[in-house]
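With one protein chain withheld, the remaining protein chains of the complex are depicted in position.
We call the chains A and B, going by the order they appear; numbering starts again at 1 in every chain.
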Amino acid sequence: MKPLHFTVNGKAVVTRVAPRTHLADLLREELRLTGTNLGCEHGVCGACTLEVDGAPARSCLTLAITCEGAKVRTIEGFDDDPVMAALREAFSEHHALQCGYCTPGMLVTARDIVIRLPQADEARIREELAGNLCRCTGYVGIVRAIASVIAARNSAAGGR
Amino acid sequence: MSTTTPSAKRPFGVGARLRRKEDDRLLRGRAEFVANMRMVGMQEVAFVRSPMAHARLLAVRKPADAADRVFTMDDLDGVSPIVANSGLPGFRSAGQYPLARDKVRHVGEAIAMCIAATRAEAEDLAERVEVDLDPLPVVADMLQALEPGAPLVHEHWDRNAFLETRVDDNLDDVKRRAAIVVTRRVRTARQSMAPIEGRGVLAWFDSRLDQLTVTSATQMPHIVRAGLSECLGIEQGRIRVVAPDVGGGFGYKGILLPEEICLGWLAMKLGHPVRWIEDRFEQLTGNANCREHHYDITGYADESGRLLALDCDAVVDSGAYSSYPFSACLEAAQVSSILPGPYVMERYRCHTWSATTNKPPILPYRGVARTGVCFALELVLDAIARKAGREPHEVRLENLVQADQMPFTNITRKYFDSGDYPECLRRAVAALDIPKWREQQKKRLPDGRRVGVGVAMFCEQGAHGTSVYYGWGIPMVPGHEQCQARLTPDGMLELRIGAHSHGQGLETTLAQVAHEILGIDPARVRLIHGDTAVTPYSTGTWGSRCMVMSGGAVASACKVIAQRVRSIASHLLEAGADDLVLEDGSVRVAGTDHALTLREVAHTWYRQPQRLAADVDPGGLEATSGYKTTQDTGTFSYAAHACAVAVDDELGAVEILDYVIVEDGGTLVNPMIVDGQVYGGAAQGIGTALYEEMPYDDQAQPLASTLADYMLPGATEVPAIRLEHMETPSPLSVFGQKGIGEGGAIAPPAAIANAVNDALADLGVEITESPITPRRVLAAIAAAKRGAS
Partner (left out) sequence: MKAPAFGYERAHSVEEALLFYASGDEDAKYLAGGQSLGPLLNLRLARPSMLIDVRSIDELRECTQTPDGLVIGAGVTHAAIEDGAVPGPVGAFLAVIAHGIAYRAVRNRGTLGGSLAHADPAADWVSTMALLDAQLDVRGVTGERQVPAESLVEGPLATKLAPDELVVSVRLPGWSAAARFSYYKFNRKPGEFADAIAGFAYDPERGVCRAVIGATDGAPAVIADALELLAAAEASEAAVTAAGFEPGSFEHHVHAVALRRARDRLIAR
């Protein structure tokens, strides 16, 4: 076990961790932040996507010990974020979730798309979603939800 | 786009596009999936699994320093094998021990279980367990399995087949008359259902209640309880099964798991909680368990393409064991009963084999056999159309059951309850605009790719009940579905059902049903499900049944509550019960503003019983009521799928350019949720059509072990599907609703394959195997070129 100091959802965390423990397991099993779901543990499905230092990352491919000094934000850490609030609203409105297992990772990726690619059209949204698998929705509602949030932000920006 | 419109008095009732009540917790990461639960003193379990497909299990050696943390079948005293027999004549029976005994019969079969404080440490321990296996000849392919002299998966059998079924008919006359005869060999790959959440079990023993609690990601908690009781040898009353939030089912979680038995036994043996969470490697390598069919099918038609008869030999690779409760032969038996699809024909012959192989035991995946059946039949119909020189949809229009024939009993005695099948196809064809694509086809796409169009149709039996399942003779026969409804003292409505919702949105749609009957705000309705301790018995969530069956049960129970509310309010309001209406959360004297809220009625019943009439119904504001459809042959939803594809004939890549679905699900309780079910099903169907395949080598070794090898369709592979609804109410259900949960997954392989074949028709290419991978497309093109030269 090795010492680890980092920030999770704005709170300083000091803990000890086995080097082999990936970030998702540390968050879920030790810190009891279970919103980050594990789907494959080899980086393909995207269910475990969260934010490390402001950018989406696979928590199954991120060893917790490598997060020394990092700022980690999980799905539980976005409750005061207006973009996430808009996405949550849009996901519900467009029926962008069914079982909800992929949803936390999907939302983190969606938020990155909205902020990083304000001009993204449907094709680009789909391409950027390629790393987040959903087995329930056929992606229809997810794509619509993200597009609607982008459109709303652009029209709000244009109105200023 | 037609959809049911809710009434002004029932704005959130049947037909309302209500946002889902379950969304908030899921969007905030506050769901309770089984892997999210920890208990004090809990240990993690890792399984030692067989690396071989068929071998004698000679010995299992536990590490000396950890022998008390490793368990084999020999340790599991009192545990019986899983037995899932079919009552159909000729079924060959074989039990499945939850941990292998004497033999292993597929890669991934559990041999031993190891416990430790963390999963990683449990896996460390599992690596140290030594297993002596003596390899046996492997049955890797279903056709090989049926060959005389093939090695036997179960030695006490005479043949590697759980079951053979025959529907025989004399085809002589048809053979004489048929101007068109088309014979095809059709094959569909073995798949993994791959819900994003895998399976998972948390078991613990409550000594106060003398009760084993098994929390499991399951679609059918009551069936799991029954199965655990049978295998663990303890009374059902001493077992509680809880299905918490479940991350997708699709059939993968419609089973009594060996792991549930193992962990149940462990929890009782050790006295502390134990947890096992399936990982993706386990799932892919040990549980690819669906869809693998083989057809030798012949269609006979007249010169215009009118179908005269079908003749089919169908084999389903049923794997090594018979899974509980659906058995190893539901799939093949279903093939023979549904192969004719929505079409009319004079004669029909079908033989099926549930072949036994050294692969994981088959489970019914969304659509069950229909996806394979639709693929085989619709390929044959297109081949007939090509021979007749006609557009495939025109040939289909004449072969479909016509609207004026409804209700219709088809050649396998399926009772099609309602609908207009030809109109559905016409709408799909019109929406796709086939003439536009035919023009495009002539000049190809600007980048040189070919264009093809394809259609496919199916009808889907849903919510079928007692007589149908009794006929199959499996361990589970659904009867009445029940709901327990209760108004709480503050006027909330609690609904308890035994089925489970894991994405279908029952917490919302059943609240809509309650609103429809009682006028109560859906926000004041709570659905309680997924716990055998507090819900009525149910066979669970499968077979596109919940909206019809649980919906019917909720309506039935709410009607009882409505009656009781009227009776109590009649006394309090001094009005005739028949003059009272329930709306807006109140009970009102019709045409007046003289009313009591449900809260006031409930408060009176529970807290002020002195105000009640002397002859008040002592059953109060709580009622359990059961429901069956008026006849249990099932609702038949149906759909036409039509698509245009681009085929890169140099690389073999297929892209879906447009995809149209016209679906008739009867009355739509929540159109938004119905759309979601259809889109999601279609995405899985696209996976079946183009991407998903678990290849095995000749030793039945699975060749994909990650989601990079086993490809699930993503947002770039699933197009923006265009969806239209027809709404022909079912005469059999409460609101006219039909089961639609599986339909989307049925037709895409057929529609896409037909489109690909259409694109390549001038090369003489016809692909009859799914998934349609670049490798298969190029091989078919090369074969056609060799054939032509």
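Note that in this section a residue touches a chain if its C-beta (ideal position, glycine included) is under 8 Å from a C-beta of that chain, and two chains touch if they have at least 3 such contacts.
Just so it is clear, the model here is predicted, and its values are computed rather than measured.
A.B. asks: If I consider the whole complex, including the chain that's not displayed, which of A:A18, A:L31 or A:A152 touches that chain?
C.D. replies: Considering the complete complex, A:A18 is the one touching the chain left out.
A.B. asks: For the chain left off this view, which of B:L209, B:A590 or B:A708 is in contact with it?
C.D. replies: B:A708
A.B. asks: In the whole complex, not just what's shown, which of A:N9, A:T62, A:T103 or A:T137 touches the removed chain?
C.D. replies: Of the listed residues, the one touching the omitted chain is A:T62.
A.B. asks: From the listed residues B:R105, B:R119 or B:K628, report the one that touches the chain absent from this view.
C.D. replies: Touches the omitted chain: B:R119.
A.B. asks: Determine and list the subunit B residues touching the chain excluded from the picture.
C.D. replies: That gives, for subunit B, the contact residues 118-120, 123-124, 127, 279, 281, 650-653, 691, 705-706, 708, 711, 713-714, 716-717, 773-775, 778-779.
A.B. asks: At which residues does subunit A meet the chain that is not included here?
C.D. replies: Residues of subunit A in touch with the missing chain: 2, 18-20, 22, 25, 41-43, 46, 49, 52, 55-58, 60-63, 65-66, 68, 109, 112, 127-128, 130-132.
One rule holds in what follows: only the chains that are shown with their structure count from here on.
A.B. asks: Quick one: report the Å distance separating subunit A from subunit B, using the average Cα coordinate of each chain.
C.D. replies: 29
A.B. asks: Spell out the part of subunit B that touches subunit A in their complex, as residue ranges.
C.D. replies: Interface residues on the subunit B side: 19-20, 22-31, 33, 35-36, 38, 118, 120, 194-197, 245-250, 279-280, 502-505, 672-673, 675-676, 679-684, 706-708, 712, 714-716, 718, 720-721, 744.
A.B. asks: Taking the complex as given, what residues does subunit A use to touch subunit B?
C.D. replies: Checking each residue of subunit A against subunit B gives 18, 20-21, 28-29, 32-42, 44-45, 47, 74-76, 79, 88, 91-93, 95, 97-104, 107, 122, 125-127, 129-143.
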